[in-house]
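Left out: one protein chain. Kept in place: all the others.
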Amino acid sequence: MTTLAKNVGANRIVAGTKIPHPCGDPTVSPKRDHEIGTKIIENAFELLKKQIEVPEIIEAV
Amino acid sequence: MDLLMESFSVKDARLGSKTRLSGGSLEIADDLLRSHLLEDPVFEDVGIEIVKPGEDARIVHVIDVLEPRIKTTGEIAYAGTASPVFQLGQGTTRALKNIAVITTCEFPLRRHGGLDVVRDGLLDMTGPAAGFTPFSKTINLVCSLKLKPDLDEDQYENAVRLAGVKAARFIGEAARDLEPEQSRLYSLAQKKKDLPKIALLYQVHAVGLNLNSFFYGMPFNDKLPILLHPNEILDGAIVDGNWSHPAVKTPTWYHTNNRLIDELYKQHGENIDFVGVVFYRGRFEEMQGKARCSNQVVKSAQMLGTEGAIVTWEGAGNAFIETMLIVKGCEQAGIKTTLLTFEMGGTEGVDEPLFYSEIEANAIVSSGSYERPIVLPPVSRVVGGDKFQVSPEVGGVYLDAKGEIALPDGLHIFCAANEYGLTSHSCADY
Partner (left out) sequence: MKIVHYINQFFGGIGGEDKADEPLSFSEKAIGPARGMQQLLGDQHQIVTAVCGDNYFNSYQEKIATEVVEFCRKEGAGLFIAGPAFNAGRYGQACGALCAAVKENLGIPAITGLFHGNPVLDIYKKNAYIFPTTETASGMSDALSKMARFSLKLINGETLGPAVDEGYFPRGIRRDVFRKEDGAKRSVEMLLRKMAGEEFLTEIPIFVLEKISPAQLRKPLEEARVAIVTVGGIVPMGNPDRIRSFGAEKWGAYDFGGALDLKGGDYETIHGGYNPNFANSNPNYVVPVNLLRDFEKNGIIGNLHPVFYSTAGVGGAVETCQKTGAEISKALLEAEVDAVILTAT
């Protein structure tokens, strides 16, 4: 819910997979699930490393 | 599609040997009703009791409330639930007024958290919580359903929902051969020219087990927005399946007696042109789903030629994001909106009333807050069970249902959020 996060003042926002499982996808194979989760965390670190001035969102692919 | 609604007023009710209505006095063949409901092997037992307005009574483990109905033009009331599907919203329907079927059921606690945990709901006939629903003023036929142990949750869910509809049809039969006292024709046909076109954007809670809405018997949890004739809603096309969130509950009775549809019909033809209902579920689990759904609702409203929309929702939490995105989308498309919602605000009303908003939502009607603490006095009679369960997240805390119940908020009070605006509960700034 990236609009909600931005609305309440979060500055670095990464879209997760789905509300009940933001860090992965239980409907695919464990290998792909892991890849999906890893990509989400990578996105998070990409924003954490950056100097930002205004809120930035990385939406789901 | 015109619907003729014939109504019969019930002034008192008693249990007896036949089901019949005469001079406002309703007799209910409770043994027959009981055996009818016990045809479902999921139930171990069924209790039938009458609770009257003004009684110092509390009903616990509340599941659903339905109005006794039959159709006299060949279809079946609440068609699609434990019956074949018929197109509803046309022909003739008969309704018994001032009486409600209430189902209660104590579910086993199988999980501590989540959307699908059954949470205990209570309904007080007198006292500070009585005004939250219209059912403190109706004669209530309470069917207490007892489940056989060790069955699957979806079997329980299905059984209790069907039981309510079956009981509503059973009682509705009392009206079959009588002369109607009152009738009202719901028709959108006649109208003056150039009236403002108004649509009702109607969100329901439909996410899955124990938190679903059923459309002609079909679970609506993976469906996209559809266009409905308001008569379908009045005629029982939607049956409720929310047992996990008592405060934000919209029982089947609230759909068939939807006050907004009633009000829009009262104004139709003279002041407004009621163009239809866009029916949808919210609470999609990712932003794309929310955006997709909201866009479809706005687009549907546009295709109806809508100029003004009443936006309502059912539920709490992230379901509100769709609601707000729809308000935003409508306003940006030139459709004026008014949103009806409950508010939060915390125990003292000093916190934010809404947890999410878009700047376009400048016309909001508040249906009150259910976040204030409330103390419910002890009662003389409890129906549906002896214990009242709170805090499933710690394994369940069981209170004496007859005693004083001090609640930190209205989470467990049936229909406390008043999401369809049936009561005049609201909040104001002081």
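To keep things simple, chains are lettered A and B as they appear, and every chain counts its residues starting from 1.
To be clear about the criterion, contacts are C-beta pairs under 8 Å (C-beta built on N, C-alpha and C of every residue); 3 or more make two chains touch, one makes a residue touch a chain.
All values derive from a computational prediction rather than experimental measurement.
Asker: For the chain left off this view, which of B:Ile59, B:Leu122 or B:Ala316 is in contact with it?
Answerer: Hidden-chain contact among the options goes to B:Ala316.
Asker: Please pick, from B:Gly23, B:Gly74 or B:Gly395, the residue that touches the omitted chain in the full complex.
Answerer: B:Gly395
Asker: Please identify which residue in B:Gln87, B:Asn158, B:Ser187 or B:Thr338 touches the non-displayed chain.
Answerer: Of the candidates B:Gln87, B:Asn158, B:Ser187 or B:Thr338, B:Thr338 is in touch with the missing chain.
Asker: Footprint of the hidden chain on subunit B, which residues?
Answerer: Touching the missing chain: residues 111-117, 196, 198, 207-208, 259-260, 262-264, 267, 271-272, 285, 307-310, 312, 316-318, 336-338, 340-341, 343-355, 357-359, 361-369, 371-372, 391-395, 408-409, 411, 418, 420-430.
Asker: In the whole complex, what residues of subunit A lie against the chain that is missing from view?
Answerer: Residues in contact with the chain left out: 1, 5, 7-12, 16, 19-24, 26, 34, 37-38, 40-41, 44-45, 48-49, 51-53, 55.
The working rule: only the chains that are shown with their structure count from here on.
Asker: Let me have the rounded angstrom distance from the C-alpha centre of subunit A over to the C-alpha centre of subunit B, please.
Answerer: Roughly 36 Å separates the two chain centres.
Asker: In the complex, go through subunit B and note every residue touching subunit A.
Answerer: Of all residues in subunit B, those touching subunit A are 285-288, 290, 318, 321, 325, 355-357.
Asker: Which residues of subunit A touch subunit B in the complex?
Answerer: 1-4, 7, 15-20, 59-60
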